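With one protein chain held back, the other chains of the complex are shown just where they sit.
For reference, chains read A, B and C in written order, and residue numbers begin at 1 within each chain.
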């Protein structure tokens, strides 16, 4: 027990599929037994987590009978209660079954799209019953390898239609769900539609009721395309659309690694934690990652503990950064106040435009100002490395 | 003269900076003299282009006197008239001058932001005077290397404020301009804000008047992040926001190459031309690229001619593809009709939801359907390779 | 039957794992039954292939009894004979079993390394018995996620030791095998050691007997790192080390796609075929790829036929390119002869150095020469697109 030991008030959550990951990959067989949902709940509770998240089939196999399903849910609810845990977010597996091999909401086949809707509605019913307040959509198969086959304009219409339908369903059922859309650029499809958090935010603006739909950005997914995750989340925050977050780590430009949070790009992780803490994000800090394939079960719990611990270490560093006088002085100097100009730009008027156009800006002087960002970045790094 | 010889009705345009590129790069000095705007107009007209585009400083040096400016514009207008050419799109250089080294619209310094607004308004005046109907915004310096320095949430507010101001200016002046926002993930900044066409579409939805603002997607910029450009443009088409397009070529995951259109990823270029032609896009086909540094002036015209010729070759292939019975049969088979299901999903109602939930989908049968996409992709490639 | 119909003299081969791929991936279950080795042999023969390649466990399950093993091999040999097919290359699966989860030759655990050697020797015995003359080493697990765990200098020593041992074994057994090392930058490991063809060539130069060891470059593997595959193979050709080749396709900077040969980067595929044909490479043209997950069994054969057909289409284009007078004239102009200078540089002598140092080179004139590469690239593309 030290300053970085998690407690429930930190709101850390894990997917059942994260601790349940058995270490199978495209080139190798599982290396450990799948940890059961109940065991995940028990052990995550002991480690200080606040809740768990799930796809329908993480808990209930796709071919379970209704009776099996009811028993599984009953046992799982008991485990939640016994361990002071909760289900915070639910989602649907629309990617594992061969029926979804060419997409779910964007499939060329209307029957597949309808089957996807049914699967989501059923899963939504179950997840709400389990207490979920956030419902995530990650369309793992909504993509293509052969762009001759699908009309890439139509896929937007299909995706929108399904989202609109499900918004309707959720409201009709009286569910108090917020939807969160999760983007990914590729894998398992050659390319996935709506590949970035930005693309998802744009899609949301075209929905019948954008208010109940936001995004679930994931570190690894944005980083696969080499994009700055902090910037992507900041755009979501600006739009009031950060409804959930997937924390993990990834090297740029390669397969989906789902590494332990903070284990790559520590500086990027620092800015992310800073944004979540400083912006007042009140949702769960969800870890969507899994242990290396070199690990046995003990390694799974090392992995889970490490995710939470690193978050708290970085949160403490954010506090130091915010209180560091030298750092804050450089930031202040780089952000000069100019109320007159700020007012002129705040709202267009012909008068404001005329004033700006008539101003004689000294571009050469503006170009000569040194901004001290090398020093600022170095001091930030020294905070991160614990030598400041 | 053959079937692939461009004419004005093909609406091909080039930026003055494309043919004017002197072959300077981060590691080497210019290899050829800069081709003057007037010479570009003359030669592009001879090659079959429809018009030219420009940044303010492509035509008028940043330190020109008003008298010099007027003379330059007068001579340039004459060259346009003499050669039957036009200015279709205008934009502002907000990236070359040291004053913009930490951004223009997103600079931390309000004076820099106001100076940027002034420069855009002045440029807009000039470009409208020259006939431009589209105004592009590429914020080359709107980014960061040190994320401690700028608040990445605030940059969205600043960017929006500037866009709103300039929309106001354009309307107040009675300019009939459409604005087109151009995204790029990085270079010359470590990361650029609003890095993808999707992010720009999302930003547009938050503006005071989204109707006059669309996007200007660029092949190379989306490809730098390894993203499927055809998909990005399709999302813009779906949103009614494809206001302009930047055609060139690029290898994924590297520096901004601005290669001759079609010279990389021919299959991707084919789908792009197909989308532009089939979707009824009526705007200019703009080439935003430049000749290799190995070229002298003759190579610049080879480059320009090649861009247009490849577009027309691909346009012809699109026609063949659309008329190919075997290809169309595979596409039709992959897109089965099911009016009943389609209707059920079209609009949410409790009844529709109940019907879908009560349907017994045969997921195993759906999963077994072979979609013939390997054959379809092969036939498409054979169209592209001219053996079909 | 047309000019692009493959025959045995084209020397096309496929791995049993390519047609046998059942469409499982990290996010989804198999979509089709695994095609048996015998059926692969039969159908590939009908399609015009020359032979097949295999890992030990493609043919014989890792837990087969000796009797099962013998029966499988007997049946397989009969299928080869009946269909006029052969086994050209063999290799070992050192990546699928959990025992290799942290590497085989580079494992920290000497017992794992010895077990890997045993598995290779057994597989080598079987593959030689089946007729293989080339033995490939792809170390799928020879990598790391946590670099604290393995000494990255030591892994080179371990890898070398295992290769030296196996060279010894092959010679001692009187096997006439050539070894071919295959590099890959990452996946399934976070990073894989000796990640490029270049790194493998360097490793070979440190072996006890470099003469029997060459490389097996793979399109997708080099392209994952965004590297120019044609250049990599050319270095191997220069070194006399191109012992085998893995043909497929891949988008840069993403997960291992193993797409149908030629289906991405057609221009790169053209240069590759040109190099193989023009350099006198006499080995098999091996396809290491698999059908999309959207396909049923028919799609698998479409995939296999497409690989071979595209190779032959490109081979025909190489001939056209080599015979195109305008293209060859540009190349000749770009490669001026200067026997005097060429001789001076051919071998160091003080006299030659003095002559070169005393020469007054006109660097400005050299810099002004236009090389016509834009035109050359365009003409090459027009050959590829079949309009020339």
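Keep in mind that, in the parts below, a residue touches a chain if its C-beta (ideal position, glycine included) is under 8 Å from a C-beta of that chain, and two chains touch if they have at least 3 such contacts.
This structure is a prediction, so every number in the text was calculated from the model and none was measured.
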item	value
Chains shown that the absent chain touches, full complex	A, B, C
Of C:5, C:81, C:176 or C:205, the one touching the omitted chain in the full complex	C:205
Omitted-chain contact residue, chosen from A:118, A:189, A:260 or A:285	A:260
Given C:117, C:136, C:213 or C:385, the one touching the chain that is not displayed	C:117
Residues of chain A (touch criterion as defined above) contacting the omitted chain	4, 31, 226, 251-254, 260, 262-267, 291-292, 294-300, 302-303, 305-306, 309-310, 313, 317, 367-375, 377-378, 381-382, 384-387
Residues of chain C (touch criterion as defined above) contacting the omitted chain	62, 97-99, 101-102, 108-115, 117-118, 121-122, 145-149, 151-153, 155-157, 161-162, 164-169, 172, 185-186, 191, 193-206, 225-228, 230-232, 234-235, 237-239, 253, 267, 271, 275, 279, 321, 327, 330-331, 334-338, 341-342, 344-350, 352-353, 356-357, 359, 361, 363-364, 366-369, 371, 373-374, 376-377, 380
Residues in chain B touching the chain absent from view	23-31, 95-98, 100-102, 140-141, 145-146, 185-188, 190, 224, 226, 251, 253-257, 259, 292-294
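Keep this in mind: only the chains that are shown with their structure count from here on.
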item	value
Farthest chain relative to chain B (centres taken as mean CA coordinates)	C
Highest C-beta pair count, chain pair	A-B
Gap in Å, rounded to a whole number, between the CA centres of chain B and chain A	29
Interface hub residues of chain B, defined as touching at least two other chains	226, 253, 267, 367-369, 371, 373-374, 377
